[in-house]
Structures are given as structure tokens and as C-alpha cells.
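Written out below as C-alpha cells is the structure these notes cover.
Shown here: the complex without one of its protein chains, the others still in place.
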Amino acid sequence: MEFKKEVEILVPREKVWNFIWDVDRFIACVPGCKEAKTIEAGKKYSATMVEKVGPFKVEFPTSIDVLEREELTHIKAQASGADNKIGSRMKVDLDVNLREHADGKTMLGFVATVDILGKLAALGHGIIKRKADQVLDEFAQAVKKRLEGEG
Amino acid sequence: MLRRFRLEEPESVAEASELLARLGESAKVYAGGTELLLAMKEGLIQYERLINVKKLKGLSEVAALDGMIKIGALCTHHELEKSSLVQQKLPSLHKLEQNVANVRVRQSGTLGGNLCFAEPHADPGTLLMALGAKLVAEKSSGTREIAAEDFFVDAYETSLQADELLTEIRIPDPTDHSRSAYLKFGYLERPSVGVALAFNLNGGGLSEVKIAVGCAGPAPRRVPEAEALLNGKGREEAERNLAQAGAVAGKASQAITDLHGSQDYKEHIVGVLLKRAFQSAVS
Partner (left out) sequence: MAKAMTKLDAQVLPLSFTLNGRLQELDVEPHELLLDVVRERLGLTGAKRSCDVQVCGACTLLVDGRPVSACTTLAFEVRGRSVLTIEGLAEKDGKLHPLQEAFIEHGGFQCGFCTPGMILAAKALLDENPAPSEAELKHFMHGNICRCTGYKKIIESIMAAAKKMRSGS
């Protein structure tokens, strides 16, 4: 499943860039993401993704690897996790782009390729797709709010 | 093999409600189990206790009373299929119940259970919205009525409170002018698109038009923007507006591209089913 999101943030690019690497503040914007840890700054992180749809709950201990990094412009990362209780695995390939607009505005765009494998995928493809879309939307809005709110 | 759980068998709705209040998320109401047991077998959910509600009395009746058809939440799809009252007074619901899943699911599955599990690819909720049904929710401290269109919050999520049980489904008595139809489409095991249409046909004019779409999105929903295109119109004009109403209803169905088909396809099918439902309802 591929998702493309773009959000305009009314702060300069550098501020957005720095925000991304501030793990605690950044993770706070990801719905359902808890217990973020820096394993190797700039390279490797871990977190737990918890999502609920009705009575169904999944908990993915996730490891995040930064694969590419171009200062102020581009990040390529991969997140993967498994919920052994349910027998499902998750993999997200993330491509993040920052573009500076005139007058101190930033265009934050990302492409997320989400793969869910295992029982969950077979049973709830449509539900997962909708949920993933929802999570990414909320995430984009949360980042915008957080950065613009901080002035 | 299922994981071990304890069975509770309350003898009254109040007792069942108290159990739910006390046990919280570790317990679940269990009736026919046709959806619940599947999810439990897959390991997607677990409960310490199942509350068997099939011993509760008076929840399996179908009766015409006070200008309503009252259907007990524990009525199985098979019982509704066999009910002469449902067949005579609510032919569109009768046809729907006759075509739920397969004969074995109809034997064990209850209407109440179907509504409460709120699986997106289900039939009854969509038609009940179009029929103006009210759902009765009971707990130890009282009873309330929930309009069908307010019952479904999201996929697998209803507006029932944690300690409430669905006990009855109430459908206003149809008149000689009442028309309704429910059509569904799918090639997988569960339906991919469902459309319900209901209206009064009086002297060649339509009134009280209700349109609901289900299965394509996370929950069934009414489509007032499509209803407006048919409501208060003469039959010919309504028929001319069907294509547009179908397009509007399709967009409102919240369809997404998945294993059941592309978004475009499902939206298109909504329009096709609405047209056919109209033909079926007026004939």
C-alpha cells in the first residue's frame, strides 16, 4: 500500500529538519507510537506502535533504520516490526522530502510504502489501508501543529 | 483450538449488563458466535470470559405492536427468514435475511450479533437505516433507543456503551405506500457493496426517501445528498435523477481500493445497485 502525503508548514526548513531528528518530539506526533528510543543517533531507533480498530488491538515493537540522509532535503528510512501474538509483520519504507518555499514556509512531503504480512493482512486489507491512511494524515497534521504552535 | 475462557450464563439483561460493567474488556457478549468465534480462532482477539446471552428470555420474538415491527436481538437470520410476519410486512428485510452468508451462518447467527459486531461487509445495518429502524440498548440502569443511522460509528465499532446490550430492533410499520429494496454485490465470501432504498410512493410521487450504502466503507451510512435528488419528486423526474443520485451515493460510500475491488469500481456498482433497487422498489 502506498500513501503520499504533503503538508505545508509555516516555519523555515531548518526548523522542520531539526524537529525530525528530535526523537521525543517527533514520536509524539505519530499516533499510537510509544517508548521511542535512540539506539544510534541519526541511524537507528526503536519504538512500539499500538493501533486499535474496534476490539482489535495490535502492538508492533518496531525498529527504525535511517538508510539515506541529505541535509535539509531528504531522508530515506525503513521501519519494521512483528506482533507475534497475532502473527503479523509490518514493514514501512519511508521517503521524506523537504522543500523550502519563499517567505519561510516548508513543504513536508512523504511517501510511505506500507506492507502488512500475516493474518492481519488477509483478514483486514481494507481496514488496514484506511487505518494507515488515517494515521499518516494525523501524523502530518500533528507535525504541522507542533511546529507552528512553537512559533 | 480456541484459548481457554470461562463461560458466564446470566438469566436476565440486568445481570448480563452488570457482568459487562464489572468485567470490562476481558469479557464479551456471545450469542451465535458466527463472527466472534472466527476472530478468536484467528487469535485476533482474546477474552477471559464469554457472556452467553442465549438464555435471556423474550429476545427472540417477532411481533407487530404499537405501530412497529419489533424484532428481538437474538432472532437468528433463519428465524427471520421463516417468520411470516417479516415475509408479509418487511419483504425487503425478508429477502436480505434469506441471503445472509450461508445456511449454516443463518442457522446460528443472530441479527443483534450481526449489528453489534459491526463488520463492515454486512447487510442488515444498511437496510435498517433505510427503513428508519430504532435499536434498543439496555443496561441495568435503563433503556434507550438509538436510531440505526447513529448506531454504526466505525468498522467494528458501535455506539453501544460498554455495559449495554442490544435487545430489540424496531421498524416502523410499513404502509400501503411503503416501498423498499436492498441489493448487494460481491464475488468474495462477503459482500463488497450494499445499497438500500426506501420511500413512500403516493400518487406517482416519492416522499420520505432514504438511501443507505454499506459494505464498501467502514460502516453503513445514509446519503442525504442523494436522497434530496429523489425526495419530493415525481416518479419520472426521480428516475431521471437516478444516475446522479447513484454517483453521489457512490462518492459518499467511502470506498477504497482493496481486495474487494477498486474505488472506482465500487462507486460505480453503488450507482448500478441504486438504479436496480429503484426498479425493484417501484415494481
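Points worth noting:
We just call them A and B in the order they show up, numbering each chain from 1.
As a convention for this text, a residue touches a chain if its C-beta (ideal position, glycine included) is under 8 Å from a C-beta of that chain, and two chains touch if they have at least 3 such contacts.
The model shown is predicted, which means the values in this text are computed figures rather than measured ones.
Across the complete structure, the visible chains that the omitted chain touches are B. The chain omitted from view is touched by exactly one of B:85, B:101 or B:282, namely B:101. Touch with the chain that is not drawn comes from one residue among B:66, B:189 or B:236, which is B:189. The set of chain B residues touching the chain not shown comprises 1-7, 25-26, 33-34, 37-38, 41, 46, 48, 50, 78, 98, 101-105, 107-108, 189.
Heads up, the rule we're going with is that only the chains that are shown with their structure count from here on.
Note: centroid distance chain A to chain B, computed from Cα atoms, is 36 Å. Across the complex, chain B meets chain A through its residues 28, 39, 42-45, 118, 120, 154-157, 218, 256-260.
If you check the complex, the residues on chain A that touch chain B are 53-56, 85-87, 119-120, 123, 125-127, 129-130, 133.
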